[in-house]
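Could you have a look at this structure, given as structure tokens, before my questions?
Complex shown without one protein chain; remaining protein chains in place.
Note that the chains are named A and B in the order they appear, and that numbering of residues resets to 1 at the start of each chain.
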Amino acid sequence: MVDPRIVIVGAGPAGTRAAETVVRHGLRPVVLDEAPQSGGQIYRRQPPGFSRDAKVLYGFEAGRAGRLHAAFDALAGKVEHHPGTLVWTVRDGAVHTAPADGGAVGRFPYDALVLATGACDRVIPFPGWTTAGVYTLGAAQVALKYQACAIGGRVVFLGTGPLLYLVAYQYAKAGAEVAAVLDTTGFAAKAMALPKLLAVLPALAKGLYYLGWLRSRGIAIHEGVVPVRVDGADAVEGVVFRSASGEERRIACDAVGFGYGLQSETQLADLAGCRFAYEPQSRQWLPEADADGRSDVAGVYLAGDGRRVRGADFAEMAGELAALAALGDRGIAVDQARMAALRRGLDRGLRWGQALQAVFPVPHHFLADLPSETVLCRCEGVTVGDARRAADDLDAREINRAKALSRIGMGRCQGRYCGLSAATILADTAGEKPETAMRIRGQAPVKPVPLRTEEAAS
Amino acid sequence: MSERGQFRRVAETGRRPVRLRVDGEAVEALDGDTVLVALLTAGRRLRDNEFERRPRAGFCLMGACQDCWIWRPDGGRVRACSTPVADGMDLLTRSPLEQWSIRAS
Partner (left out) sequence: MSAQRYDVVIVGGGIMGASTAFHLRTVHGKSVALLERGFVGAGASGVNFGNVRRQGRFLPQIPLSHRSREIWGRLPELLGEDCEFLPTGGLRVAYSDADMAVLEKHVGEARDWDLHLDLLGLNAIRSRWPWLGPDVVGALMSPADGHANPRLVAPAFGRAARRAGAVIHEHCEVADIAREPTGFRVTTRTGLEVRGEVLLNSAGFWGGAIAASFGEPVPIVARGPQMAVTEPLPYFMEPVLGGVSSDIYLRQVKRGNVVYGGGLRGPVETDPPRGRPVPDLSIAQWGRVLRFVPVLAGAQVIRTWTGVEGYMDDDIPVMGESGTTPGLFHAFGFCGHGFQLGPGVGAVMAELMATGRTVTPIEPFHIRRFAHLKPARPA
């Protein structure tokens, strides 16, 4: 029997554990990853020549990060690893790649494809969010972790989610000036009201620790805020918010990091033809898979945050389980007991993900109050008003229709950062439930590919 | 450390200097910097958005938002957040196709 060709997209927690599992069963998988080094976003490694130790970079997670990096490094020579490689589409049993350095495009046929594409920040537009100097919370963390930089000289952090207090804490600890933390949900109050959950949610405990630490350093924390605008024509000069008591306040700053948790990167699953289902809590359409990660498309497996945001620990389990499923489905003997244990673990992950969303809810309701001139699609400059007009005047209540008629989500980012908000705006305008607006259909390439002279791949 | 930059270095400042040219001007960065960090420790703008016609300075820093693409003089594109600097790198923050541009009414 010819060995099955197994292709893994992504080398973060899920991709690493999937690769390790395949190697353990005597096969040599292809691992395609956009980053120059394994680790994914959460355990992103600093470039060669940097010297901060893991505790500084990853805090409480230093041990996990180190173990994951070591696991991938131990696969050297046993996997066909292509770092710096974008997978730009999936079609007819092969993934198509374009290297970041402009080298030749490639094509990797597979018998089994494990998509471990991870997540990116969930954002909700607000006036001024496209001003130079406004970043996602994830970006703020990457700047510090990967480049030893703060995103500004005086930074405001805004939003909700586990990253909010963590990044603020990391910045303050690194000596950056944190002007304020603006929490849209009142995390502390919510967490305190959930004593039972606390026991199973170490993230909450960590969050409360960071919050206490920041308070003890005199850093302003405002809970239950609504962002009003970012000031500054060519660069950030300040941020205006409405406090829980309803008054408008302004904080001078030169950078803003904001976000409302994470959203799954689902574009490749979409191009692979996977069926999607609506997940009401996050209002995201997610690719469907069974408990092991099998999608409804034969040979395509989904793991990690790209399938459903559950965080790094559960992504490691999902990566291993999806790989075991892929191997088992191809007649290779796998440890059934291990699979059962991983399934039980991931079950906990599902509950944990739901609990996280309950404690850090995405404030969808902000969208209804946005001024119409607010930029919604940052690539194409489409405004909230344009989206409302599409739903009202052009009868475009389904998001792909609105995209066709108004250009929402038509830009370089393929609607990653506006699509979910746009769906809610369309549905709100139409007076319908958010799922009726559907989701932006994926279109290749999932990220831009430069025109260059190439013969068609054979 | 430039007071005019968007980003502030908080550690790892002992790296080897790297020299590049941005829009014809000399910019000094550090080995291991991304192009984005090189430009944003020196200034507050990376590129302009085509439709808002306002400066942009990156957004996601993880290759998802595609809002930090700048140019090489030969028209090649560089995603600033994911491209490391190199000595002698020549970069433009406006499209070299501007030379052919006709006014869109």
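Rule of thumb we're sticking to: a residue touches a chain if its C-beta (ideal position, glycine included) is under 8 Å from a C-beta of that chain, and two chains touch if they have at least 3 such contacts.
Keep in mind that this is a model prediction, so the values were computed, not measured.
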item	value
Contact partner of the left-out chain, one of A:A174, A:L208, A:V240 or A:A444	A:A444
Residues from chain A at the interface with the omitted partner, ascending	88-89, 91-92, 94, 96, 105, 107, 271, 394-395, 398, 401, 404-405, 410-412, 414, 443-445, 448-457
Hidden partner interface residues of chain B, rising order	50-51, 69, 71-72, 74-77, 95, 97-98, 100-105
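Going forward, only the chains that are shown with their structure count from here on.
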item	value
Approximate Å spacing (C-alpha centroids) for the pair chain A, chain B	24
Contacting residues of chain B [partner chain A, same complex]	3, 6-13, 15-16, 31-34, 37, 40-41, 44-46, 49-52, 54-67, 69, 76-77, 79, 81-84
Touch list for chain A against partner chain B, complex	34-36, 41, 46-52, 56, 100, 102, 120-121, 130-136, 138-139, 142-144, 146-153, 174-176, 233-235, 254-255, 265, 375, 378-381, 411-413, 416-417, 447-448, 450
